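Yeah, one chain of the complex is gone here, protein chain that is, but the others are all in their spots.
First chain written, first letter: the chains are A and B, and each begins at residue 1.
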Amino acid sequence: MADKRVTIQATRYDPDRDSAPRMQSYDIPFYDESMVVLDALNYIKNHVDGSLSFRWSCRMGICGSCGMMVNGTPKLTCNAFVRDYWPRAIHVGPLNNFPLIRDLVIDMDDFMHKLKSIKPWVIRKQELPLGAGEHRQTNQQIDEFRQFSECINCMLCYAACPVYGLNNEFLGPAAIALARRYNLDSRDQGLKERLPVIGDAEGVWECSFVGECSVVCPKGVDPAKAIQQTKLDTTMRFVLPYGNRD
Amino acid sequence: MATEIDMPSPHRGEGQGEGQGVKEYRWRMPANWWTRTRHYFLYVAREFTAVPMALWLIWLLYEIKLAGNGPAGYYPPRSAAFVAFSAVVLLFALYHSYTFLKLAGVIIRVKVLDRSIPPRVIVMAMFGAWAAGSVVVGFVLIWFAR
Partner (left out) sequence: MSTTAVRRPALSHLFFWFLFSNGGVITALLLPVHVLVQGILGPLGIVKVVDQHYDTWIRVLANPLVKLYLLVLIMFAFFHFAHRIRYLLMDFGVHAAKTVPAQVAFYGGAAVVTLITVWILLTTVPIGI
């Protein structure tokens, strides 16, 4: 076991020196069957090349910060086992469709602004006083939106989305799925505030249902479903009589 | 957000607005992106089905127009080339039907007695409607040819 080795080809980019990203190859020990790509990157950082930059935090598929392209597919590197790729070399690159800051670190500002633009919180027309108690929900009401609330903002869906790749103005999968999560929430009354953003030309209408966002989602959120259902619901609001009422 | 000033950032990599003021490398989507994975290719094939189907319907319109020429000016479609063309269109049309009706199960949500109908049932209903529609149209096209 100790003799097995694996080749990691990582994208390197130093904004002060490089005009374009380049590739660097690392030959490291494949020391443990349970080793994931993130472990390999940490091994490189600790033992081979301390200058390699990448984001990570929880190591257990919860924080959503270690998303990278592994052999061309957006993956959480903490969730991508080396044994699934070995003995072939593993190519690790920064997430597609985002500006590159350094090595494997992408600029997520655009995503953060989009997330904020759909107001991902429960909006009430009038806040009830604390003494009125909690907003109660039945299990069925929770089931309406539970799937869409699992998003960890890892941006894999944006890296998988060719529509976002071609047009960065597109609101994108995760933001629309999160908007739907709140629009379906029985406690929420903010649909009309979100509608101008999600119903915009750069909102749901830009999506052509490639469906790859749902394929790569590590949490089973299914943003493609959220987007198409939003299209249908928004259409029905205007097609059905009284559909546009509150 | 819109301004990107090129200045040395002492805070680079420390969280807050780390993209600002730093020289970034911007990717461009290659024109052949859809050849890179099987999923992308199948998606483009799905969208492309519109082209052969449109050509076939234009032919149908032409055939209806031909009926205005009178018995002497009407010639029914019998050429091998037309059959070959139709066979290709049929493959695309079937692929369109399969993908579109299957995806409808993702989109359409129906509630009966406060319970959501599972997507599988909706997809089955769509495929059932496809079979029923095909039988009706096929029946008309063949029965009235007697």
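The rule we apply is simple: a contact is a pair of C-beta atoms (placed from the backbone, for glycine too) under 8 Å apart; a residue touches a chain by one contact, two chains touch by 3 or more.
As the structure is a computational prediction, the values presented were derived from the model and not from experiment.
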Interface with the undisplayed chain - residues on chain B: 1-2, 29, 31, 34, 44, 47-51, 53-54, 56-57, 60-61, 63-65, 67-68, 70-71, 74, 76-79, 82-83, 85-87, 89-90, 93-94, 96-97, 100-101, 104, 126, 129-130, 133-134, 137-138, 140-142, 144-146
Interface with the unshown chain - residue positions in chain A: 110, 113-114, 116-117, 162-163, 166-169, 195-197, 199-203, 205, 208, 231-232, 234-235, 238-239
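Methods note: only the chains that are shown with their structure count from here on.
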Intercentroid distance (Cα basis), chain B paired with chain A, Å: 26
Touching residues on chain B, where the partner in the complex is chain A: 1, 12-13, 17-20, 22-27, 29, 33-34, 36-37, 39-40, 43, 47, 103, 106-109, 114
Contacting residues of chain A [partner chain B, same complex]: 13, 15-16, 18, 20-21, 53, 72-73, 96-102, 105, 107-109, 113, 140, 162, 165-166, 208-212, 215, 222, 224-225, 228-229, 231-232
